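The other protein chains are all here in position, but one chain of the complex has been omitted.
Read from first to last, the chains carry the letters A, B and C; within each, the first residue is number 1.
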Amino acid sequence: MIKLRGVSLVYPNGTRALDDVDLEIEKGSFVFLVGHSGTGKSSLLKLLYREEFPSDGEVIVDGIRVDTLRRGKVPKLRRNIGVVFQDFKLLSHKTVWENVAFALQVTGTRTRDVMRMVPRALDLVGLSHKSRMFPSELSGGEQQRTAIARALVGNPKLLLCDEPTGNLDPSNTTEIMELLQRVNLKGTTVVVATHNQAVVDRMRRRVVRLEHGKILHDDERGYYFRGLGQTAVLPG
Amino acid sequence: MIKLRGVSLVYPNGTRALDDVDLEIEKGSFVFLVGHSGTGKSSLLKLLYREEFPSDGEVIVDGIRVDTLRRGKVPKLRRNIGVVFQDFKLLSHKTVWENVAFALQVTGTRTRDVMRMVPRALDLVGLSHKSRMFPSELSGGEQQRTAIARALVGNPKLLLCDEPTGNLDPSNTTEIMELLQRVNLKGTTVVVATHNQAVVDRMRRRVVRLEHGKILHDDERGYYFRGLGQTAVLPG
Amino acid sequence: MDWGKLRFFLGEVFANFTRNAGMQFTAIGTVAVTIVLLGSFLYVRETIQTFGTGVLSQIEIVVFLKDGVSDAKAKDLAALLAADPRVAKATYVPKAAGIKRMQEVLGKDFDTSLLTSNPLPNAYHVRVKNADDVPAVAKKIARDPRVAKADYAADTVQKLLKTAAVLGRAGIALIALLSISAAIVIANTIRLTVFARRREIAIMQLVGATNMYIRLPFIAEGMLAGVLGAAVAIGVLALAQAQVVPKLAQTLAFVSFHVDALTLCLELLAVGAAVGIIAAWLSVGRYLRT
Partner (left out) sequence: MDWGKLRFFLGEVFANFTRNAGMQFTAIGTVAVTIVLLGSFLYVRETIQTFGTGVLSQIEIVVFLKDGVSDAKAKDLAALLAADPRVAKATYVPKAAGIKRMQEVLGKDFDTSLLTSNPLPNAYHVRVKNADDVPAVAKKIARDPRVAKADYAADTVQKLLKTAAVLGRAGIALIALLSISAAIVIANTIRLTVFARRREIAIMQLVGATNMYIRLPFIAEGMLAGVLGAAVAIGVLALAQAQVVPKLAQTLAFVSFHVDALTLCLELLAVGAAVGIIAAWLSVGRYLRT
């Protein structure tokens, strides 16, 4: 599903966010992306839906060369990718319902289907009762769940979640992770960048650890800290 | 330091965020505020620095009736309170340095002192090397740490942190919590709204749990889940 | 396009409009103000032009006939003059009438009793349709054997024609300046409203909206702002016309105040809509590029 070959990303201000990264993620897999703050996780995800261009290397998503993709074709790429942005990126002038519906409307989904799919997605993240509110009227966690609903609603082939539970309490976190697991079982490839040790350690999925823009290790059925389950030591 | 008496908060759209809350927090204490997403933690904090008004009851901070405070006196109140906002609220047209400095400049701090205090605060959160970047050039965790630096820099009497580690990795989280502890030891009252079970369970401080806008329980030296240390069961 | 989508689109436009009401009212206000200005000056210019045409149409060529020409022969000339398509009117003024007119011009102190005989010849007073033609027509008439002289206030005509030409060009220049200014101001305003929502545009792109999909509501909004602004402006202008023009017309009875209001309104609406659309298109485009 995803192939990065020798990918580097240097931002205009000179920051080297990714440094010669090679990564392959198969269709249908579930991968955690972990690493310190500022180590390049979000940057890596941004390359996949072409918010950023690699300074070097190739980015291939679902067989498409993303880094050289013609501008006109980018919307189509993005419609096949659901993204939970780290800062949510909700449309502030649209209600929760409209924000979620928007992701369907841009794909040209029939109104009838929109009316059916949006409530289901909101129900999955437990926000049905907030559907008519604007983002500014939501708590942090509610905004985050709106972002998750928007990413899920279109049944994307690829789901990228950037710190999707940073503003959620443990029980909500568990529910959301179970939701992601179910989505994954239905065939969606899921990549989750997270700092939540408990979540990573419980799920025991593939864990890719970045460090200073490089892949430090990459474990099938890994822990957040290599080899250490959550019940063991916490740093500090 | 903080006294809430029969405080309710009903938002204009009818949402009852807080429901008859009584809470007292002594000067110099360290309190965790926990509870499900959308349960009223941020709303409670917003009352303290008067972003919101209570619909009912009294809010007293440092001996000042906040809810009836004259508008002209609000800036002075806010300068004595450091706030880490859940959504950071960084000024997007100012650099990291300027964002942190701004909190000092509004208090009329002499430029000489600003030049001394800002680098120290940035150093404490590990962002000295990013001081000339704009928020849009930062990772999520870096933005969060900028917000923390801004809240700390003026040595406020009261520090309110709304989910201050939601975007930080475990080691950064530990560092920040240690920093907050140090600040607390120097006399600052610290209130932290958080979902991070590991942090709460490790620190063993007072834990106030909100549920549907009411205080469900309030434990001196408590755990995130009442009576259950982190190594025990996780829900779900 | 299915009905649901159209409804969604219109709902979108309406929602965007109402949810940014303060901003949109500011924009509409600006559009209205600039279009009121444009309308006022179009009106003033039209009035001045009509007035100018009126003044110029007063210019006369005085055709003095030769002394020996009989009244009958003189009247023959009328047909000849009337045949020229440039001529509006030719009035025969026999000696007697001429001296009367002269007295009118000079005032009652021109003592006719001192005249032994009428010093004036028979004459035609010729008015042409277009003041520009005065010299040519005069020259042509002068060639007729019955005519002693075809004269006109050459100096005055020259001045008037020049002034009219300059005023005409200045009017066009000012209207052009004003139109361009109005367009720039409206475009800038709409650009600022788009600027205020650049973040939204970026988000829409990230969620997979095509450029056209993002643009359309903005363009509809730009058009709406333009049209509503123009409508407000037309209302203001109509009110002003109803209030001010009758008073002016009374005071300046000799100036014509007729202006084709419907065309003007449609023009202003079209300007508002067109500028709104183009400005929105370009402004959104600027944020789509990033």
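Note that a residue touches a chain if its C-beta (ideal position, glycine included) is under 8 Å from a C-beta of that chain, and two chains touch if they have at least 3 such contacts.
These figures come from a predicted structure and were not determined experimentally.
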Chains in view that touch the one left out, judged over the entire complex: B, C
Full-complex contact with the absent chain, from C:166, C:212, C:239 or C:266: C:166
Option from C:5, C:19 or C:149 whose C-beta touches the chain left out: C:149
Residue touching the undisplayed chain, where the options are C:178, C:223 or C:268: C:178
Absent-chain interface as seen on subunit C, which is shown: 22-23, 26-27, 29-30, 33-34, 36-37, 40-41, 44, 62, 64, 102, 106-112, 114-121, 148-149, 151, 159, 162-163, 166, 170, 174, 177-178, 181, 184-185, 188-189, 191-193, 195-196, 248, 251-252, 254-255
Subunit B residues that touch the omitted chain in the full complex: 49, 51, 74-79, 81, 83, 85, 89-94, 98, 102-103, 105-107, 110-112, 150
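We take it that only the chains that are shown with their structure count from here on.
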Set of chains whose contacts include both subunit C and subunit A: none
Chain nearest the overall C-alpha centroid of the shown protein atoms: A
Most heavily contacting chain pair (counted by C-beta pairs in contact): A-B
Far-end chain from subunit B, centres as C-alpha averages: C
Chain centre separation in whole Å, for subunit C relative to subunit A (CA means): 62
Subunit A-subunit B separation of Cα centroids, rounded to whole Å: 27
Where subunit B and subunit C are represented by their mean Cα positions, the distance between them in whole Å: 66
Where subunit B touches two or more other chains, by residue: none
Residue numbers of subunit C (touch at least two other chains): none
